[in-house]
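Mind looking over this structure? Questions follow.
Complex shown without one protein chain; remaining protein chains in place.
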Amino acid sequence: MIVHTLLDSSHLAGNLLGDPSERDLFVYLPSGYEESDRRYPTAYLLQAYGTTAAEMITPATDGERWRPPLEDVLDPVFGRMGVPPMIVVVPDGWSRWGCGQWVDSPVTGNFEQYLVKDVVNFVDANHRTIPDARSRGVFGFSSGGFGAWNVASRNPNVFAAMAVLSADSFLDMTHKFMLYKYLDSIWPEAPNGPVEGNVWSELVYDYSATYSPNPDRPPFYVDLPVAHPSGELIQEVWDRWLAFDPVVNVHDRLDNLRKLTGILLDAGSNDDYNLHWGHRLLSHYLNEAGIAHEHRENPGNHGGRAYERYQMALQWLSQVLERD
Amino acid sequence: MIVHTLLDSSHLAGNLLGDPSERDLFVYLPSGYEESDRRYPTAYLLQAYGTTAAEMITPATDGERWRPPLEDVLDPVFGRMGVPPMIVVVPDGWSRWGCGQWVDSPVTGNFEQYLVKDVVNFVDANHRTIPDARSRGVFGFSSGGFGAWNVASRNPNVFAAMAVLSADSFLDMTHKFMLYKYLDSIWPEAPNGPVEGNVWSELVYDYSATYSPNPDRPPFYVDLPVAHPSGELIQEVWDRWLAFDPVVNVHDRLDNLRKLTGILLDAGSNDDYNLHWGHRLLSHYLNEAGIAHEHRENPGNHGGRAYERYQMALQWLSQVLERD
Amino acid sequence: MIVHTLLDSSHLAGNLLGDPSERDLFVYLPSGYEESDRRYPTAYLLQAYGTTAAEMITPATDGERWRPPLEDVLDPVFGRMGVPPMIVVVPDGWSRWGCGQWVDSPVTGNFEQYLVKDVVNFVDANHRTIPDARSRGVFGFSSGGFGAWNVASRNPNVFAAMAVLSADSFLDMTHKFMLYKYLDSIWPEAPNGPVEGNVWSELVYDYSATYSPNPDRPPFYVDLPVAHPSGELIQEVWDRWLAFDPVVNVHDRLDNLRKLTGILLDAGSNDDYNLHWGHRLLSHYLNEAGIAHEHRENPGNHGGRAYERYQMALQWLSQVLERD
Partner (left out) sequence: MIVHTLLDSSHLAGNLLGDPSERDLFVYLPSGYEESDRRYPTAYLLQAYGTTAAEMITPATDGERWRPPLEDVLDPVFGRMGVPPMIVVVPDGWSRWGCGQWVDSPVTGNFEQYLVKDVVNFVDANHRTIPDARSRGVFGFSSGGFGAWNVASRNPNVFAAMAVLSADSFLDMTHKFMLYKYLDSIWPEAPNGPVEGNVWSELVYDYSATYSPNPDRPPFYVDLPVAHPSGELIQEVWDRWLAFDPVVNVHDRLDNLRKLTGILLDAGSNDDYNLHWGHRLLSHYLNEAGIAHEHRENPGNHGGRAYERYQMALQWLSQVLERD
């Protein structure tokens, strides 16, 4: 059963893009929830770029390829796969430029605070969770995996475990070219905000709004890390992006990471954006720091096995989160 | 719950390819089956080219894209979608060259007889089906959709309804080029049987073994419809292929088709092999003959939405098959 | 040196598309022409679909890939390759729907008559050709190769040799699907003339205007060989297309073909439209009839080696055409 609520967040209020502060919140209650009074571990599922919580629950059906409703992905976890029941929470991370990236930004909104405060408090107050970090995990794919890393590595007192799936990482190798694809896509015009239907423009403005926001620069409130028309990389701005890169900030968050009871890194070894290399590098740094974690790879590309990985991540989370 | 049995078929015995006559048989019993003594309508799901019943139940997980276990596709039909319970039968149609195409052939085996006699009798004898054509439907995708057409349009006393999904049809437009792709793939060598890993060779020999078998021509026992090296189409053999083409044999089966209580044609309007045109033509001929049927299209290509279409087909079958 | 003239043709006048009857005519005179008074064999180069004589001489330079001016292709033939000098004529075969296909049609114009009468007479009258069929050849690529077949196999008294390069042929296998791609491209709308930028629409209307014209059916004056929306092939119209197919009409033109002093068939063995199979079949039929010809293949696809094949065709023509 999936319970739908609307949750208004003070941490999203006042974002400079004018996106709504009231958001969908979906809570999946496992089979048997109604008939019992027990409390459950809780897993927070963070969306990827370009979608909404509502679309995860009930995908659009107008494409060449079918995507199952989330319920059809979660039910087998606790049925066929025999995973002990958990509550699964799907908060909304949508931004008009694609995704709040689950970080705090004056431009897109403080998605980290929204999640770790508003959402968690609401869920704990309204559902029979075990309201303790040790029974609370977070997971996501792509930007959602990036978000899982961000919130857990900064808030180990809220989330004791994270499953990081095909996460944005190693930006210096994987994302830099996107700046130039964007400039190409509008050339010879100068950057002037996201262009409807131009995914490069949306990606670059979305990342800039979340990683290098600049409230003093209307109307888009961002610093772009590339100069026009020279194409020179603006290192100072790029460094602000890199500060969000897991393979960069891992070094400063070792104490927090040590507090986690579970870290799972999982990626397809044919990731279209080479993100599996970010994962390998993260695993390498965690090993260097002596931090226990699981590092898995699957034969997938970027996205083709996302649903299966959600199932796998929940199976893994059920093993590392505490039950009563 | 899925029950697995091995079923030996006299109609498959003695096939010239030497494929086993004993085959997997999977029977999906809906939730509640065990607790009741009622009887259920039954839907027979015929596989597509290149796979097995066992792989449909539990797909291999080594590809770039995930495919769900069949249980995860069927459970939501009778759960989330609220379709009244049915029994779903998955017989094995595998041939060493790809697929028995659900037709009778001395080379690959008499798959039509195997299905309409051995499988149906076994299922009716061992499970609480409603053992009547009016409560028995057949469906499948691609070669499985072709098979559904073949067995129902020839055996309306066994199957009263068929859901034909993206079926092989209009071969003159959609399949003729495959003969030449095959010759190209081995050029300048002469045809000499299927070549491992060469899908064109396997397709051409598989179709020939099922549509134009020739027991007097060892070692492959087929007549190919194309001459080597001239590339001339051998019309006499090609006509034997066309005799199996739904848009051709529809005209001779109108009496049978009239007996059916349900005909569903469904295809993606972006089918990679243009099979949606075979469906449109079939629908046109059925309309000309005044035979009621459903003709649906979805925005998919060939295969990308197969699981969803299985769900849709079951929903449709549940409405046309009789219940007690 | 290339001499440019404008030639008005009574055979193009009055075409129902309203295309101009005055056309560019380019005549390439070999090095040494000016200094001598000798007469030369002549080769007529027929364009492919979608271009003009002017664009062959000086291709547009706005694409991702460069195409050389025709002069840079012809000069090396008579220089580096050492081929004895010939005159090369480039008449204009453009139609607003793509190409006159070098056949006679009341809709697009009588391109065959225009070529074999107006162009040949003009060239013979104005340049030092050897004005005899035995010194006159025709060649072309794709639709131009189809045109070479059409005009030489019907007018052996005008052209004694033809070099047929990657010609449209075996339409039943290679072109039938285009009708359906066209319908798909406008679905669910009904056919209503060529659509700017929709190549399927232009191809289908162009072929219909040349192969199945119908002056009594304004505004497009064609019979389409496919019904809308059923998708049924209209066999009577399709047969009119097939009458132009070299692998079909070869059987009726054997007497003419026997009169030719040279027939070259050349195609890439990776032709994207499988046209090499039409060539193989043509060669097979010519062999059956005991008609001498050259049948060559190269490792190219459709078009990637067209310039080289022009050079090769001229080299071959120089060997079969008579010189003084």
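Letters A, B and C name the chains as they come in the text, with residue numbers starting at 1 for each one.
Convention: a contact is a pair of C-beta atoms (placed from the backbone, for glycine too) under 8 Å apart; a residue touches a chain by one contact, two chains touch by 3 or more.
This structure is a prediction, so every number in the text was calculated from the model and none was measured.
In the full complex, the chain left out of view touches A, C.
Looking at C:Gly14, C:Pro76, C:Gly193 or C:Pro229, the residue that reaches the missing chain in the full complex is C:Pro76.
Not every partner is drawn; the one left out touches chain A at residues 170, 172-174, 176-177, 180-181, 183-184, 187, 229-233, 269-270, 274, 277, 280-281, 284.
Think of the hidden chain as still there; on chain C it touches residues 61-66, 68-69, 71-73, 75-76, 79-80, 268, 270, 299-301, 304-308.
We adopt the following convention: only the chains that are shown with their structure count from here on.
Following the contact convention of this document, no chain is adjacent to both chain A and chain B. If you tally contacting C-beta pairs for each pair of chains, A-B comes out on top.
Centroids of chain A and chain B (each the mean of its C-alpha atoms) stand 42 Å apart.
Put simply, the C-alpha centre of chain A and that of chain C have 59 angstrom between them.
Multi-chain contact residues of chain C (touching two or more other chains) are absent.
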